[in-house]
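Only one protein chain is missing; all other protein chains are in place.
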Amino acid sequence: MMRYHVLHTVKLCPSFLEVDGRRVAEAGGETSFLTDLYRRLGLDYPKFFKMDILSKVGFLASEFLLEQEGSERFVPRDDRAVLLYNRYSSMHADQVFQETIAHPEDFFPKPSVFVYTLPNIVTGEIAIRNKYHGESNFILLPEYSEQAINQAIECAFLALGTTSLLTGWLEALSENDYNASLSLLNTNQ
Amino acid sequence: MITPIGFTVEENFAAVMSGHSALRRYEGLWGMPFPFVGSLLPDDELEKAFAEKTDDGRLPVRECTRFEKVTLLAAVEAVRHSGIDPQSPRVIFILSSTKGNVVLLENGEPDLERVTPAHTAQMVADYFHNPNLPLTVSNACISGLCAQIEAYRCLVSGHYDVAVVIGSDVLSPFIVAGFQSLKALSDEPCRPFSANRKGLNLGEASAAVVYANGDGEGWRMLGGVVRNDANHISGPSRTGEGSFRALQVAMAESKLKANDLACLNVHGTATLYNDEMESIAIGRAGLAEVPVNALKGYYGHTLGAAGILETLLTMRALDDGQVPATRGFDTLGVSVPLSVSSENRVVSKKAFVKLLSGFGGCNAAAAFTNDSCR
Partner (left out) sequence: MELTEELKTKMIEVLNLEEMTPADIDDNAPLFGDEGLGLDSIDVLELIVLLERNYGIKITDPKAGKEIFASVRTMADYVAANRTK
């Protein structure tokens, strides 16, 4: 029995952005697709440029998803959880940070990169942006699995106080290789 | 339970109760340009235990990494002690780790598939011929508690009857340099909740616990929850927002009252901001009277292992009617007057709450009891 229903979905990859199955943007032009999408949102959120790729992709996908909801945003709430999954964790930030400590003669570990070497930082970025005090979690799977994800969603709705979920697969291995497929779910009660 | 001061729960329990700490100073290790205080697993003992207790015919690789070894070793011990059938489709494996095999990135052309902890989790499941896709909870420093909460929900949901939860992390230049760049490391053994605390120490450990459905005797989770500060990705909330909310919900879900609790086993990393934040959260949750303890003075911060290691040690100590001392604590240096002690304390209550917080603004609290009347 489905205990929840899907409100909206978003899919973001290096060539296009789809919201609720409709193509709303395609890559092209000189600048980065992610930066283009950020400008398209018309936000004044300079923190975006400090994020690693995983967080940028997750942040943008969540913005386009939540725009659809139409209800009042940025009111503190703890009934919406943010639960994301992927296979490669924060691999891109890990590689960038490794580079800052790889050369003994130029050993300057970058704190602003290190903080992104955890996959769940993007869940924190989404929580900060939207004032979500609810659950936040990141689960790694050895491969994409609809069944494992559906079970994790059911488990997430067992949490006391959780009635809504921003959830999905979020992988970002580089500026040219990423995939976000997020949904907004609500319980049926 | 695999730590620098013991390879069994009993060894660790005895070491902690006698005030033994695994923390020591490392100078020039891995060519690091600064000394640091931490706790590292002894390689020779690890090799010996691994060779004795695991079956290399079941391993998919010729040479396991240290991370894979400690993770497998803890899993093998937990499965053996619990007597479960790990091949059953009603059993799921859940790993908790923050950085897994990240040390492999030092190689020129690293095998990225093997760097992700999801790969290690699959290796563990395959070792036991378990048919289910294993989960890896990677939720910063709260991973170990989150993984247990996930296990609890996996059982409540009816999808599984047993969950084997393993928490592991090993240290490497990556992790040590990272925490050093955040100026979070203390150059002395850490002093949780003390006025003169200077920061945290890092440690290596692996610990595993088996959750099973049933009304049997023993420790049970009564409820657990995660809450986010929604404030900053690396700095704890000054109002203790997430930890406060997590404590509040965990207490409500468990139906426990403050005076049911033998202790709050908290994060207590000994950074200026973490300990202060926890004191505020505990005060706001109306739990300031409850004895508080932190175990980082024995092991340092063991990252993905911490939630499981610290939960299990608290259970073992309460079985013995004791709350372990907060090693390194001297004069209280947080704004809410918490009940912290540098001595082991005798208690008779049989319930406690575990609290953790981590980067990404996440906080977890879970309540446990071994009182069969609850």
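In order of appearance the chains are A and B, and numbering begins at 1 in each one.
Going forward, a residue touches a chain if its C-beta (ideal position, glycine included) is under 8 Å from a C-beta of that chain, and two chains touch if they have at least 3 such contacts.
Since the structure is predicted, the reported quantities are computational estimates derived from the model, not experimental observations.
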Residue of B:Leu182, B:Ala246 or B:Val323 in touch with the missing chain, whole complex considered: B:Leu182
Selected from A:Pro46, A:Gly70 or A:Pro104 as touching the chain missing from the view: A:Pro46
Option touching the unshown chain, where B:Ser234, B:Gln248 or B:Gln322 are the choices: B:Ser234
Chain not shown, touching residues in chain A: 46, 49-50, 106, 108-112, 115
Interface residues of chain B (partner: the chain not displayed): 181-183, 232-235
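Keep in mind that, in the parts below, only the chains that are shown with their structure count from here on.
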Centre distance in Å when chain A and chain B are each reduced to the mean of their C-alpha atoms: 26
Footprint of chain B on chain A - complex, ascending: 76, 78, 81-82, 87-89, 91, 94-95, 97-98, 101-102, 104, 107, 109-111, 114-115, 117-121, 123-125, 127-128, 130-143, 145, 147-148, 151-152, 154-156, 158-161
Chain B - residues contacting chain A, complex: 31, 33, 98-100, 102, 105-106, 112, 115-119, 121-122, 133-140, 146, 150, 153-154, 156-157, 159, 173-174, 177-182, 223, 225-234, 241-242, 245, 249, 252-253, 358-362
